[in-house]
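Below you'll find the structure, written out as structure tokens, and then a few comments.
Every protein chain but one is kept in place in this view of the complex.
Each chain gets a letter, A, B, C and D, in the order it is written, and its residues are counted from 1.
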Amino acid sequence: MALFRRRYTAPGAAPGTLSEGPAGAVVQVICHSFDLETWQRSEPTAVADVVALRDPKKTLWIEVQGLGDGSWVQELGAALGIHPLAVSDMHNVGQRPKVDPYDNGIFVVLRHLIARRDEPLEWQQVSMFLGGDFVLSVQEGPSEVLRPIEQRISEGRQLIRSNGPDYLLSCLIDAVVDAYFPILETWGVHLEWLEDQVLEGHHEGLLEQLYRTRRNLATLHRAALPMRSALDRMTQDDTLGFTSLTRLHLRDAADHANQVVDVDSSYRDLSTSLIDVHLSILGQRTNESMRLLTVIATVFILLTFFVGLYGMNFDTSQPWNMPELHSPYGYPLFLLFCFVVASTLMYVFYRLGWLGRHRGPN
Amino acid sequence: MALFRRRYTAPGAAPGTLSEGPAGAVVQVICHSFDLETWQRSEPTAVADVVALRDPKKTLWIEVQGLGDGSWVQELGAALGIHPLAVSDMHNVGQRPKVDPYDNGIFVVLRHLIARRDEPLEWQQVSMFLGGDFVLSVQEGPSEVLRPIEQRISEGRQLIRSNGPDYLLSCLIDAVVDAYFPILETWGVHLEWLEDQVLEGHHEGLLEQLYRTRRNLATLHRAALPMRSALDRMTQDDTLGFTSLTRLHLRDAADHANQVVDVDSSYRDLSTSLIDVHLSILGQRTNESMRLLTVIATVFILLTFFVGLYGMNFDTSQPWNMPELHSPYGYPLFLLFCFVVASTLMYVFYRLGWLGRHRGPN
Amino acid sequence: MALFRRRYTAPGAAPGTLSEGPAGAVVQVICHSFDLETWQRSEPTAVADVVALRDPKKTLWIEVQGLGDGSWVQELGAALGIHPLAVSDMHNVGQRPKVDPYDNGIFVVLRHLIARRDEPLEWQQVSMFLGGDFVLSVQEGPSEVLRPIEQRISEGRQLIRSNGPDYLLSCLIDAVVDAYFPILETWGVHLEWLEDQVLEGHHEGLLEQLYRTRRNLATLHRAALPMRSALDRMTQDDTLGFTSLTRLHLRDAADHANQVVDVDSSYRDLSTSLIDVHLSILGQRTNESMRLLTVIATVFILLTFFVGLYGMNFDTSQPWNMPELHSPYGYPLFLLFCFVVASTLMYVFYRLGWLGRHRGPN
Amino acid sequence: MALFRRRYTAPGAAPGTLSEGPAGAVVQVICHSFDLETWQRSEPTAVADVVALRDPKKTLWIEVQGLGDGSWVQELGAALGIHPLAVSDMHNVGQRPKVDPYDNGIFVVLRHLIARRDEPLEWQQVSMFLGGDFVLSVQEGPSEVLRPIEQRISEGRQLIRSNGPDYLLSCLIDAVVDAYFPILETWGVHLEWLEDQVLEGHHEGLLEQLYRTRRNLATLHRAALPMRSALDRMTQDDTLGFTSLTRLHLRDAADHANQVVDVDSSYRDLSTSLIDVHLSILGQRTNESMRLLTVIATVFILLTFFVGLYGMNFDTSQPWNMPELHSPYGYPLFLLFCFVVASTLMYVFYRLGWLGRHRGPN
Partner (left out) sequence: MALFRRRYTAPGAAPGTLSEGPAGAVVQVICHSFDLETWQRSEPTAVADVVALRDPKKTLWIEVQGLGDGSWVQELGAALGIHPLAVSDMHNVGQRPKVDPYDNGIFVVLRHLIARRDEPLEWQQVSMFLGGDFVLSVQEGPSEVLRPIEQRISEGRQLIRSNGPDYLLSCLIDAVVDAYFPILETWGVHLEWLEDQVLEGHHEGLLEQLYRTRRNLATLHRAALPMRSALDRMTQDDTLGFTSLTRLHLRDAADHANQVVDVDSSYRDLSTSLIDVHLSILGQRTNESMRLLTVIATVFILLTFFVGLYGMNFDTSQPWNMPELHSPYGYPLFLLFCFVVASTLMYVFYRLGWLGRHRGPN
């Protein structure tokens, strides 16, 4: 996924203009019209069919999956009286999570995270508009994140059936927020595995993995932090006109968002610490192997000096000049001498802790 | 303990649903019903027994230890009129410490820290619900943290006996918060020991210990920071309806929470500094040992050059070609020369401070 | 572009004085006077011509490109009743993005970013003054950033034609803010390229590129952060007297500014991480090449010792003194021995992972 | 001084309980009862004597130095009507600096810093309770910090004599706050000395000193930051009922606390920078000495190669095989050659700046 994913119109274009990027996924529209007793599911193919479903006594949930070329969203928005700025935010995905009150409704943008194994964390925009008698939800593409809400409606749960569109909105928000938890759990397990790897001293590609982890956690942070602000605002702002029941459930969702941010923060701290510890363990190990090599080289450089001594051409007929060269055991004794010198040095270095990892006081 | 410990329901599940994890610890329920004169302790086995204990003139403390499969908490919550969202937060442990006002009571979530020697810091959720005439406390498992409150009730202390459920709540909160101090004290001693280890230059596994310490302090921070916010809010929010006595005691508890955060922050700073200092001392020592080895190698490489000189096959019958080879004392003089060169070099390097730790101006 | 670009008057000069720097770009003035039906474009050459265009029933947009010696702006400001402090801020470019309400209008300063390939990010000041029936925009030099607005006016778009000067102001602001997105997109692509370079281990001038990237992102941050504050303030301040339509569009622009700051923050985090990772990969590679060299040197130092052994002048007529020298196959066997020793050592070092990158457990 | 110095009661103990640590210093009680004309100093030995001194027309300052086993403070608190929570905070030293309003008075906790040469910074708790006609000050042990106030009272200064207990309180606070300045001055001088040491390249134990300095500055920070908040609150909170004179003086004290925090922050930044610079200078010097050694070794390794060349046993009777060995000046010429090679190399390395510190372009 590209680092910059905001779809934007040409600078200076009239606000509310849709961006002309490549066409998005195929548009699929599902409508649920329900009250406590009845429930009707339909897949309208024209905007007029959707509008026909509006009924002040019922709750209408219009679920749009996929953006296409934007015409569906645009027509639907116009038909439902949604402000063009909100409509363009639905289409120009990559908006910051936010809540924007309008005269005739509340517009919410969230991000739904998608974690695929060994791939960077992706996200899709989920926009919702709460009108008087309907909720419009728009997703970038097909996704399962709102499926459980459909199920709760179809199963006829009383709470969701009888509490109108604003309660439905809180349920949709809750579903998007709660979908962060399994991802956080996966990352928690992954971080623990990375922690073990680092502390056990493995390094096969670990730095890249740690970097990618931190980057993903930053992506998550960027999605979760403004989401928390938006939800906190929804909870505290009395002017938005939510029922007290809805506000309780929004507070619950805001609370979950708070936890997501919290856990993510601690993960990010952890991953930063891990990178530091990993680099220092790595550096230390390289240093230790260098030291071991240098120890060996130093010992043999010293021995080579002795070897060189007896390679000199001093006139050995003079009594003071290397008489040991004529000794019958000169060579074996010399070898013994070399062995003793090398052993002594190695022992000294061993005691200094220079031969291996963390064995001595140094 | 796993890094991610939040119990959560499937995303999209109806708010207030209990998570279906492995069943928690066995449920034990203890009830204390008391006023200034009387005190009655019971261990009811059915929810009806608990409800029967309610008496507007007395304070009822329902202490639940262990979550089981959640049915006890769920039934009890329903019987006491506790909102399902609060009930599910009691069961789905791993909630962020918080205070949530409801219409008919106040719901508080705190974390009780458990420190075991040489193990990561763990925590358990302690939830409390303050109703009109009762306090319900729910703990994840058996724990001693609220035992002293039981004792104060059983001993008939006037304050706790006569001041109703909201004062009892403040006492429970205070008990949980104060249990952080012994842990902080232990960590303080441990940090001072680590400090000595680092400054004395030990390193056996020190990096891992420092890392684990920082991680534990981060766990503590994650528990204490939202706890402080929650308590600050309880102290300042006039709408919660606490008596002035209770508010004084809550302010005291909030103050303690503030101190916990404070001390923890300074510990975390300290541990970060210690890691930096440790790594730099370690790096410096490795460098110094490398330098010592290089000094030795360099000296002997130089001597080997001289040794090699006299191993050359120049025609020594020519007067200018190494006449010293024929000298009767050539060899001993050469050895003396080597010794002088080596000593001089070592002295120079010693003066430069390259032979040991921190001895010279370099 | 110089690091410090603020044009300032001599300290202590009367507030409202214009700085006397080198004369800016040639001044070009374009006026658009329009209402829903009519549109008139002119390029007046005298201040009086501009003033003559004012008409309470129409919207007048005075576009000044280039500062010259400041006299144009000063005279125009005086003729339009703009406060001298605002006028001097238009001329003394390098002002912080801000919004300043005056008695008779609102003064806005923004920065327009200009990204040229392989050059540091530059910016130009765009100042706007909203009077009762006009908007004055002043740019440092010729620029295309406001061109799309001209086009929308000339095309007769209803919104911009009929909603008066404050809506026009919001369009101008929106155009400046939206011009940040293409730059952010370019930087996003560049960062991804840098990321690949770093993780693939390239280093040709990478550090300097990373440094320059971070510096440019800091420039962007310095422009965007106060812009966000200014726009947030415009959105929230009821006393500024904007129509609700304008405020909706300003909220949209503020939202975009928020996103710019957001994305920029994450870019800056990323670039910092990249620098860290780059340096550690670089350091590790240098260390690894040093280790490989040391391995080779160590092996040959060892072999040189053996070679030296047989170069010694021990009296080989003695039976214990290097009898192998007389062996007919002494030399080939010695070479074989050297080969075996070297191979064994290399194998050991290979198994220890010291010969290359990330191959063994070390 | 231990890192954790908070005296705490067993978790769950009734709020207001005194901790049972080792008994503190011997209790000394000094009372000053004064108004503009009269002044009476006494050292009562019983609580009743203290209470007898209360006189609504006079100001009573009860100065308690030393905590003993807490009974004095407890009895005194009870007799003066001080809330048990405040009393226990006086005894359980290690409280965070704070200001707590009670119904019948204001409770202030501050920390008095004690700097001893070459020892970690220590602090003592100074608690004050302002009642209707008295100020009670409690210190952990004998200290000179409030002595100047005694003197001002005894000297009959008009301001302190005639402005009642709340002005006295502001004087006591001011005395404690101002005692931070001489300590800051000492640390300033110490930091400048450390700065010189670091930049001149000394390192004898410097890292430990820098670490201890940073730790001490953190201790100071931990004392000063909450003190500032407490004083800011006292200054701004209208409900505390201070006279305008007292508030002016409290504002002055709050200002001083602000400065203490300010200076301490800049000191801490400086010490962090110094540690970084110190480590990098140290690392660079070690690297430079390593490079110098490597230069020497490399030169002699090269020379040893040439030396070895003429040690080979090629059949010199063949005309192409080292005819120079038979040259009468072969050896001196060879030495000259070696000298030339070594000099050239050293010159090249010198030009590259590899022989010393900061001499060349590298």
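Note that a contact is a pair of C-beta atoms (placed from the backbone, for glycine too) under 8 Å apart; a residue touches a chain by one contact, two chains touch by 3 or more.
The shown structure was predicted, so the numbers you read here are calculated from the model rather than taken from an experiment.
Asker: Would you mind spotting which of D:A179, D:L207 or D:A224 touches the chain that isn't drawn?
Answerer: D:A179
Asker: Which listed residue (C:R54, C:H190 or C:H203) would be found touching the missing chain in the intact complex?
Answerer: In the complete complex, the chain left out is touched by residue C:H203.
Asker: Check the options D:L3, D:I62, D:V145 or D:A230 and report the residue that touches the missing chain.
Answerer: Within the whole complex, the residue contacting the unshown chain is D:V145.
Asker: In the complete complex, which positions of chain C touch the hidden chain?
Answerer: 2-4, 6, 8-15, 83, 85, 94-96, 98, 100, 102-103, 201-205, 207-208, 211, 214-215, 218-219, 222, 226, 275, 279, 282-283, 285-286, 289-290, 293-294, 296-297, 300-301, 303-304, 307-308, 310-313, 316, 322, 325-332, 334
Asker: By the contact definition given up top, give the residues of chain D that touch the hidden chain.
Answerer: The list for chain D reads 145-149, 151-152, 157, 159-160, 170-171, 174-176, 178-179, 181-182, 184-185, 187-189, 191-192, 199, 244, 248-249, 251-253, 255, 258-259, 262-263, 266-267, 269-270, 273, 276-277, 280-281, 283-284, 287-288, 290-291, 294-295, 297-298, 301-302, 304-305, 308-309, 311-315, 318-322, 352, 354, 358, 361-362.
Here is the rule we go by: only the chains that are shown with their structure count from here on.
Asker: Could you name all chains that are in contact with chain A and with chain D at the same time?
Answerer: B
Asker: I want to confirm something about chain A and chain B. Since they are copies of the same sequence, is their interface symmetric in residue numbering (over half shared, so same) or not (under half, so different)?
Answerer: different
Asker: Can you check how far apart chain A and chain C are, centre to centre, with Cα atoms defining each centre and the answer in Å?
Answerer: 25
Asker: Hey, what residues on chain D touch two or more of the other chains?
Answerer: 311
Asker: Should the pattern of chain-chain touching be classed as line, ring, star, complete or other?
Answerer: It is a line, because the chains touch in a row without closing up.
Asker: Check the chains against each other and report every pair that touches.
Answerer: Every touching chain pair, ordered by label, is A-B, A-C, B-D.
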